[in-house]
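A short write-up of the structure that comes next.
For this view, one protein chain was removed and the others were kept in their places.
In order of appearance the chains are A, B and C, and numbering begins at 1 in each one.
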Amino acid sequence: MKKVPVKVLVNGTMYERQIEPNILLVDFLRYEIGLTGTKEGCSVGVCGACTVLVGGRMVSSCLALAVIADGTEITTIEGVARGERLSGIQEAFIRCGGFQCGICTPGQVLAAAALLRETPHPGEAEIREWMKGNLCRCTGYYGILRSIQDVAASAAGAEPKLNAKLNHG
Amino acid sequence: MEHAVVGRNIPRVEGPAKVTGACLYTADLIRRDALWGGFVRSPYPHARIAGIDASRALALSGVRAVITGKDIPMLLYGLAVRDKPVLARDVVRYVGEKVAAVAAVDEAALEEALALIRVEYEELPAVFDPLEALRAGAPVIHPDYRSYEMAGIEVRGTSATTDIVGSFFGPFNMEPGRHNVQSLWRIGKGELEQGFAESDHIFEHSFSTQIVHQAFLEPRACVVEIDREGRVDITCSNQSSFTVRKGLARYAGIAEDRIRVHPVAVGGSFGGKEGYEEVLATYDLARACGLPVKIVEHYAEELMDGEPRHAAVVKVRTGVKKDGRFWAWDGKVFYNGGAYAARTPFIANMNGTLRLAGGYRTPHVRIESFVIYTNQLPTGYFRAPGEVQTLFGVESHVDMMADALGRDRLELRLQNVVRPGDTLPSGEPLRDPSGVEVLERIAEVSGWGHARPAASRPHLAAGRGLAFGHRHIGAGETNVELFVEADGSLRLVVSVRDQGVGANTMHQQVTAEIMGTSPDRIRIDVRGTDGPYDEGVRAGRGVHIEGRAVGHAASAMIELLRRKAAAHWKVPFEDTAWQNAGVHHTGSAKRLGLQDMARLFRDEPLRTGGHFKAGKSDYYDFQAIIADVEVDQETGEIRVRQLYYVLDVTAVINPMLHQGQIEGGIIQGLGHTLMEQLVIEDGRVVNLHLGDYRIPTMGDVPPLSISLVKSKEGPGIFNAKSVAEVGISIVAPAIANAVCDATGVRIRDLPLTAEKILNGLRALQAR
Amino acid sequence: MKFQHRCILPGTPERWWAFLLDVPEVGKCIAGVEDIQPIEGNAYSGSMRVKIGPVGLNFHGKLTLEEIRREDWRAAFQSEATDRGLAGGIRVRMSMQLHPQGPDATELVVDTDAVFMGKLGEFGYPLIRKKADSMMQDFARRVVERTASGPAAGKD
Partner (left out) sequence: MRAFEYHAPASLDEAQELLARHGDEAKLLAGGTGLIILMKQLLVQPARLVSLRKVPALERIARVNGALHVGATATHRAVEMSPMVRELLPLLSEVYGHVATVRIREMATVGGGLAHADPTQDSPLAFLVLDASVRLSSSRGQRTIAVDGLFLDHYTTVLEPDEVLTEVLVPLPDPGTGTAFMKFQPHTVADYPTVSVAAGLSLDESGRCRKARLALGSVGSTPVRARTAEAMLTGNRLTPQLLGDAAQSVAQELDPISDLRGSADYKRKMAVVFTRRALEAAAARTGKAA
């Protein structure tokens, strides 16, 4: 099977690889470049644990071939904090009980960040509609809802850009 | 007593790792050289294996090993009852049973190999319904039942007054005419028949509940590596490192000290990661290949071959006096245990059996619990095991009796609820019960008897439902070690892998409280099997078992430091005191802080240990819930408008974590009530992905108001009671009761689907 | 996966009995079945194509006439086949029974019990369940159509 070149900017770092076309994006991120923060849960695009942002938009990396990310900019959970400093939504998840076992948390944080970037001050209905694509079995969602509302209510509201590269997502 | 740290929402110790993706789970352990392992599974619910041909698979270049039941130790596997081969040997007993294991260089090669292995089966008659399985003439699923052994876990949670007939397992179950019994438990008190003879009314109802999966989002996974000297290195998603080590040592015939289990994070368990079968099979593969092997199950495998909650049939018969007193109670529950008992811990039975007469002061009680073999996937423990099933029956039944007696549903419960001085229906002793306070509080917060929610639209019918329950506090054993580090900070070594409840944060908070330091001066050092022995996480035992062990270590450390300071000052021990994280000399201004002592005593180990082991305590959590619902009378759709929940508490170590447990448990209960079910046709699970096995989403959760009632005593550290297994069991009866209140339709089998309710409405109209 | 289908055929069971035992003839009534060849005794080889949108299954395997009970007009087949694309395999039991319906009509009752293996068993279920039912209805229809060409008429 002919390998294909993939050139992709992940969390601000450029990666170039020759890959088999049947490699999924989630496996590319986890095994090719070693970013295991992205989790695989249901593997059918339902649970949202594998959520990453491609060009600023949410993608189920378990349903996306890695080749379709060629030439794009990707943000994974590893790219949400700025260096040692956690982003506002990450701090809110810690402060408000937004996680327990943590396996869904990378997807939840990315989905929440994407929401807050599109809608800085979402109402509860907007949050519920947006976040219903990310399953959590531990929290009953109340803690996640509180975390997002906490940021939404803050003066800043919107997340700062997830990383320098993502402003034209 | 006022607490400085306990009772505060200090952030979780693993918080930053979990929100940045740094936290490592089993599947994150990348070993470039690790082979991918996987299983060939049975397509038949019951069949004889006539032959296995792996030649075509072995011919593939990427395949390193194929092993079958013939290639592995003859030992049977099981948590409580050893009745399951790791790979089926001669017979398969359920669809999805592991028949062969394959190791290959990558996932593609593995998939191809699995598809190329040909297994020849001769089908055998199968039975799926537990009541049919009991009947004479039903296929006997385990002809060798007598030869099976208990896994040596001593039977706990039974007091002198409970009458355990025979054992939970074994020859007793083989009485003539009795078929396919995994386990039988009979408990009670009083004289049942006399009780019924003295009753004025007798009510009898039966109910059924479905099989549901824990649906944690991390499917089970493990990595096994064997070095050249035969030392085994294991990373796995499991609730108990030490149970895995013990089990593998027995299976492989090697010493426990040759096996090391690493403490990676677990992506949710809820009781469903007690088993370690896949670790044993992976060990066999690793041995066969001489290379590390990693198995990451697909979610479909999790759903077809996990450790889900037993489906059950619940039958309750109650004798009631004219004045409403419950006088005699006969409860029977038939749990569908699936093809093997192996995945059910402890006693191969359910503690939820003990809830089969509810939390009421009935004098004459008999409770019988059968766990029954069928040709379905084996079941295991799931948060409040067995109790979701029994309380759905009991609390629906109590409402039905109240209605028949023309009594207020809450008031009838208040009349009968256990009070100080009572024993539980099971005959178990009971201390400081707060059922009365809990029921009174839920009436108050929900405005019971006053304002009822009105329907928001004409085609909707509004209703309100109540359910009440009590929940035991977990038992177990653990050890911890506490060190003063060179810089005067503290390090607490625990072997408890946090499954999400926040155990390690609780450990830190307890240590900080007792030592009088700030939590951030205490590092939690989580170990695997090279840490102090821990029996495993389960049954809401945290504040009870772990909390007390941590408390012992901290108190011992204070005493140790006082002794050393006293010796250093050459003063009597009695003249020293512990204040503000340091030793004071009461006779002078002399003080040694942790840093001073770390420096001063640098050559002596500043280490203490804490151990705690206990059976089930006589204290119980008491809880009640009220659900306000609207039912669409044209479609049967239920909308839960509001949930009120009341729980009794003593000390709450960390309010945020405590609340998180309640919220999570209740929403899992909501899922069981409205949508969740492994749909099984001819023994085969047909909804094998989370698009078809639906769990609640953020769009589905109703407003929830939680109110805590203060009770006096608890068995845990600082008097605390457990919280990890509350909530979940009483959601279903509350909503079922609300639906009946709204529409008159009584649904007796879970889940409560719109279709069942609409059929019920049509049936009512037909009358 | 179990199905039952019924259809009314003209003529008496006697007229249809030979047809039931004529495996290649029966095979012609099942959409997608190709080149059924006798192997030995009551065993035949054959293949079958099933297409459900993008999902193309191409089974090849063995079909055996397992039970012949003329006294109650019952014949049963078992077929085991694997998909060339390695998606999995299938085991089908099909019993056909004739019930006399008055002087010149016979009811054909077809009971099908199919088990799917491998990935097909895991994920094909909902997909195939939708298709299988319509395929069996189609089978019954084709059998009736054959009355036009008077199958097996007079053979007995």
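Methods note: a contact is a pair of C-beta atoms (placed from the backbone, for glycine too) under 8 Å apart; a residue touches a chain by one contact, two chains touch by 3 or more.
Keep in mind that what you see is a predicted model, and the values were worked out from it rather than measured.
For the chain that does not appear, the touching partners among the shown chains are A, B, C. Touch with the chain omitted from the figure is made, among A:Val8, A:Ala64 or A:Ile77, by A:Ala64.
Hidden from this view is one chain, which touches chain A at 1-2, 4, 20-22, 24, 43-46, 48, 51, 57-60, 63-65, 67-68, 70, 111, 129-130, 132-134. Residues of chain B that touch the chain left out of view are 108, 111, 115, 634-638, 674-675, 679, 686-687, 691-692, 694-697, 699-700, 751, 753-755, 758.
Mapped onto chain C, the footprint of the missing chain covers residues 52-56, 85-88, 118-120, 122-124, 126-127, 129-131, 133-134.
The criterion applied here is as follows: only the chains that are shown with their structure count from here on.
This structure's chain pair with the greatest number of C-beta contacts is A-B. Counting partners per residue, chain C has no residue that reaches two or more other chains.
Across the interface of their complex, chain B is touched by residues 22, 30-31, 34-47, 49, 76-78, 80-81, 86, 90, 93-106, 109, 127-129, 131-145 of chain A. Residue ranges on chain C touching chain B, taken from their complex, read 1-2, 86-88, 91, 115-119, 121-123, 125-126. Within the complex formed with chain A, the residues of chain B that make contact are 11-12, 14-25, 27-28, 30, 108, 214-219, 265-270, 298-299, 498-502, 656-657, 659-660, 663-668, 689-691, 695-701, 704.
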